[in-house]
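I have a structure here, written as structure tokens, and I will follow up with some questions on it.
Only a single protein chain was left out; the remaining protein chains are all shown in position.
Letters are used for the chains, namely A, B and C, taken in the order the chains are written, and counting of residues starts over at 1 for each.
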Amino acid sequence: MADPMRIRANMTGDKVEVKVLMAHEMETGLRRDAGGNAIPAHFIRNVSVTYGGKTVLSAQWGTSVSRNPFLHFRFNGGKPGEKVMITWLDNKGEKRTDEAVIAGGG
Amino acid sequence: MRIDRVLAGVLAATLPCLSPAQQDTQKEIERYRQMLQESNPAELYEARGEELWKTRRGPRNASLERCDLGLGPGVVKGAYVRLPRYFADTGRVQDLESRLATCMVTLQGFTPEEARRKPFSGTGAPMITTDPFSGVGQRSVMTDLVAWIASESRGMTIAPSVSHPKERLAYQAGERLFYYRAGPYDFGCVTCHGEEGKRIRLQNLPKMTNAKDAQRAFGTWPGYRVSEGELRSMQWRMWECVRQMRFPELEFASDASIALITYLAKQAEGGTFDAPAIKR
Amino acid sequence: MDARRREVLKTGGGVLALAAAAGIIRPGEALAQEWNKAAFETKSVAETVKALGGSGSTPSSAIEITAPDIAENGAVVPIAVESKLPRTQALAILIEKNPNTLSADFEIPAGTDPFVSTRVKMGETSNVYALVIADGKYFHAVKEIKVTIGGCGG
Partner (left out) sequence: MQPKMIPALALALCGIWVAGCATRPSDSETERAVAEMIKASFKTRGQATVARLNQDDAQALCSKHAGELPKDVSDGIEKAQQATIRYPSSGKLTGDWREGERIAQSGVGKQFTDAPTRPAGGSCYNCHQLSKQELSFGTIGPSLYQFGKQRGASEAIQKYTYGKIYNSQASTACSNMPRFGHNGVLTEEQITHLVALLLDHDSPVNK
């Protein structure tokens, strides 16, 4: 099973600042192993972030997003103590959903 | 943008020593390294390692929570910066990785071979996918544990133990090995790490006999290497340097590897530990 | 993941991608699993713009790309894109010389800042494009990022 994401969601002013790290190979499909065999592509294709049941970001990715992907964005209207939920889905159908509580900012 | 750069080049040309192109390159590489600091995937490994420490594994279905890393059974906080050290139960000087292998044997019931089978995680670099211990995308329990245990010494002072005669012997042997030149390229550790302010390509090389350099180097391993998309341990660092020195393979947790690490830890004494870091 | 969704994905590629390519739909919550296969297989900036539903794009100084001029390693190149264009709906990162041009495509719903920061792989020195869809129109900014050779035994 896929590993949990590391999510940081913090209020900065009236915005929620979200930083997330995902554990994923992001294998391009273009590399070969030591035996010369192609290593099959394995990568996250979809990411969606929801808050209060509403999508605040959705992304489609190709194979050139770096291994163990990092994503940083901001949205308005979030409140400390509420949850941000993030889901990724890869090309092999593996899926992972994690959530984080929004921390109050200074 | 081109024109700006040319202009900047003309201005920089009035400065001595470094050519403008060199100055720009160094400055931008520094900026790149700064940008990487924003987020370090080592966290993902640390989280797994913390779980694995508590996970019952092996023939004895036991966790590592009673493992003695030198500060008493189960003490993880601050353990990394006091290693390598002499352990009476094994009669050996051990670094973190060889010690974890010991605990996997004594507590979890693995054979010594099993405990050392896959010390490094699968590599993102096709160049070295031939590593027999791992394959692409494979994980290493050892590496994950190392990530977490090292992170539990973050901010602490590097203070390896050097009071036992065997610790001193390891230090002195490590120093000799550091200067040992051999192989088809005549390399030794000292070839790349004996002078101040040098680089391979654009990668800065620490001079290991210079305390500040050694502190920075030792204090930032283990590290997440973006070039390979993997977390790398100090044992791996030794293994990989030795491979590039064109030597035969340095065995994981071998006495030579531990002697070298002991030497480096002692050179870095007094530095602040800040790992797992993120690196090229 | 369950078999039903896998089935949806398998068949979904074509129709949804076509619809998206034609600019008929923009994926919202209901279509969160859509993946525009055609766009991710493009080999040039012009093709990518087309596959994302545009007929071309206009350079804009209201788009800012924050990235290093020189990357020490191509496996991880930090790139942030910010759009100051009103009604920004989507941001995409394109790497001209990669085997496939399109790297990532972000939908920006109302209420979300038109800003994303991520890390991409670059096979070699290349122009990087930030493509922005704002108020239904296509704009871009471009920046060259040099990728350097590193290491010792390579």
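By definition in this document, a residue touches a chain if its C-beta (ideal position, glycine included) is under 8 Å from a C-beta of that chain, and two chains touch if they have at least 3 such contacts.
Model, not experiment: these values are computed from the prediction.
S.K.: Kindly name the visible chains that come into contact with the excluded chain.
M.R.: B, C
S.K.: Would you indicate which residue among B:Ala47, B:Ala173, B:Ala217 or B:Ala277 is in contact with the undisplayed chain?
M.R.: B:Ala173
S.K.: List the residues of chain C that touch the chain left out of this view.
M.R.: That gives, for chain C, the contact residues 70, 146, 148-154.
S.K.: In the complete complex, the non-displayed chain touches which residues of chain B?
M.R.: 21-22, 25, 127-128, 130, 162-163, 165, 168-169, 172-173, 176-177, 179-188, 190-192, 194-195, 197-202, 205, 209, 242-244, 246-251, 254-257, 259
In this section, only the chains that are shown with their structure count from here on.
S.K.: Report, in whole Å, the distance between the mean C-alpha point of chain A and the mean C-alpha point of chain B.
M.R.: Using C-alpha averages as centres, the distance is 28 Å.
S.K.: Roughly how far is chain A from chain C, going centre to centre by Cα mean, in whole Å?
M.R.: Centre-to-centre distance between chain A and chain C: 15 Å.
S.K.: Once you find the CA centre of chain B and the CA centre of chain C, what distance in Å lies between them?
M.R.: The separation of the two C-alpha centroids amounts to 36 Å.
S.K.: Which parts of chain A, given as residue numbers and ranges, touch two or more other chains?
M.R.: As it turns out, chain A has residues touching two or more other chains at 26, 66-67, 70, 72.
S.K.: Please output the residue numbers of chain B that touch at least 2 other chains, ranges allowed.
M.R.: Where chain B meets two or more other chains at a single residue, that happens at 38, 124, 226, 229.
S.K.: Touching residues of chain C toward chain B in the complex: what are they?
M.R.: Going through chain C, the ones touching chain B are 67-73, 75-76, 78, 117, 143-144, 148-154.
S.K.: Which residues of chain A touch chain B in their complex?
M.R.: Against chain B, the touching part of chain A is residues 3-4, 6, 19, 21, 23, 25-27, 31-34, 39, 42, 66-68, 70, 72.
S.K.: State the interface residues of chain A toward chain C in the complex, per the touch definition above.
M.R.: Residue list for chain A touching chain C: 15, 26, 28, 30, 45-46, 48, 50, 54-67, 69-77, 87, 89, 93-95.
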